[in-house]
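Heads up: the structure comes next, in structure tokens.
Only one protein chain is missing from this complex, and each of the others stays in its spot.
The block that comes next holds subunit A.
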Amino acid sequence: MKETWDVVVVGAGMVGLAVAYELSRRNLRVALLDKGGLGQGASAANCGLVLASDAEPGLSRDLTLEGFRLLSTLSARLGYDFEFEQKTFLQALISETELAEAEEMLNGPLSKPLHFRLLTPEESRRYEPYLDTKDALAVFHSLQAVVNPLQLLFAYYRAARRQGVTWFPKTEVRGFSDYGNAQVAVQTERGEFKARKVIVAAGAWSAKLLSPLPVELPMAFIQGEAMVTEALPSLLSCCTGLFTSDRIDLEKALGADLLAGKQSGLEETSCLELDVRQMQGGNLLIGQKTDYNSAYRDTVSWNGMGLMAGQVLRWFPTLRAVRVLRTWVSPVAFTPDHQPLLGPLPHFENIFLATGFKSTIVLTPIVAELAADWACDANMPYDLGEFRPARFGEE
């Protein structure tokens, strides 16, 4: 292709789509490329939770709160309803350790904005009458939000297209070459794209895509499994799950192994971070079993399905006969320090990486704005130093 794009965005997941949309709002000429179609990665495979409660202190938390604010009015700006809705989140606490952790969170800075409270099991049933709380010591309450993930993608896609983003599906990026002269050549299966700048939002595939470049990115990925049931009459009003202390511990260990550059001892381990909620159409969306086996696979595991369904029935015995329409698995990017990779690459200052977010949906609108700021050489309202992709090679 002969023309030069202002920005080539690689990956049409929620991050790539949001970035493309923000760029086009700033009147840049944008090409959006994906090896498949829309949402072929994790973005069409997630549970749509707008989770802010687990943001780490510092930049992460600031961005999360800002993202949350932006997301709550995004539907109106995009002109498309993606079923954003404030939701009560209930998390069952089943051990003294979890109870202690939860109590600590009550005094944290997110407690107030997210309405953290500790409910007795009986109290929690006022929010969710079908919840069987016999196994819970207490229930952690927060007020967060949910979206319909597919509709969110579509909302961004529609708005981006309307604003002139050019969309290239089935265009796998194979590599980059530096033209000097503030230009990058993006090599794809459909030929070369010249761009002033490139934003890589290739999710779990980012490390593979960037592996030919001399950049150290100790990224890994984890696999998330989920399922959706048939549509039911209105039954559940909250998003209910388990408190996720297991997962936090597992991920710390995985991060340490990654940084030490050793084969992870966590191969084959997995954990369940249950969340069940009813979507506006009536279907129940159930997630998420995560495993740390780093081979790409495209089929779910029995283990995962069994764990998930078992836990759902433990908390909602009423749902025994509810039918599962579909199950799936998708890889999600993972970084050793649980912080995103957000910023230009070392030595390739015109390639910007945006991936590795822990809770992607809530961050998507703000990340898109920051990436667009970078592309326009505008001043950023935050210092992204903590998240710079070069941080690992420096230690």
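The rule we apply is simple: a contact is a pair of C-beta atoms (placed from the backbone, for glycine too) under 8 Å apart; a residue touches a chain by one contact, two chains touch by 3 or more; residues count from 1.
In this text, contacts and distances are computed from a predicted model.
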Seminar exercise, completed: Looking only at "NADH dehydrogenase subunit E", "4Fe-4S dicluster domain-containing protein", "Pyridine nucleotide disulphide reductase class-II" or "ABC transporter ATP-binding protein", the name UniProt gives the absent chain is "Pyridine nucleotide disulphide reductase class-II"
For this session: Consider the whole complex, including the chain that is not shown, and state which of A:Ala31, A:Val165 or A:Met308 touches that chain.
Result: A:Met308
Exercise. Which residue among A:Thr4, A:Ser111, A:Ser237 or A:Thr327 touches the omitted chain?
Worked result: A:Thr327
Exercise. In terms of residues, what is the contact footprint of the unshown chain on subunit A?
Worked result: 227, 229-230, 299-303, 305-306, 308-310, 312-313, 319-325, 327-329
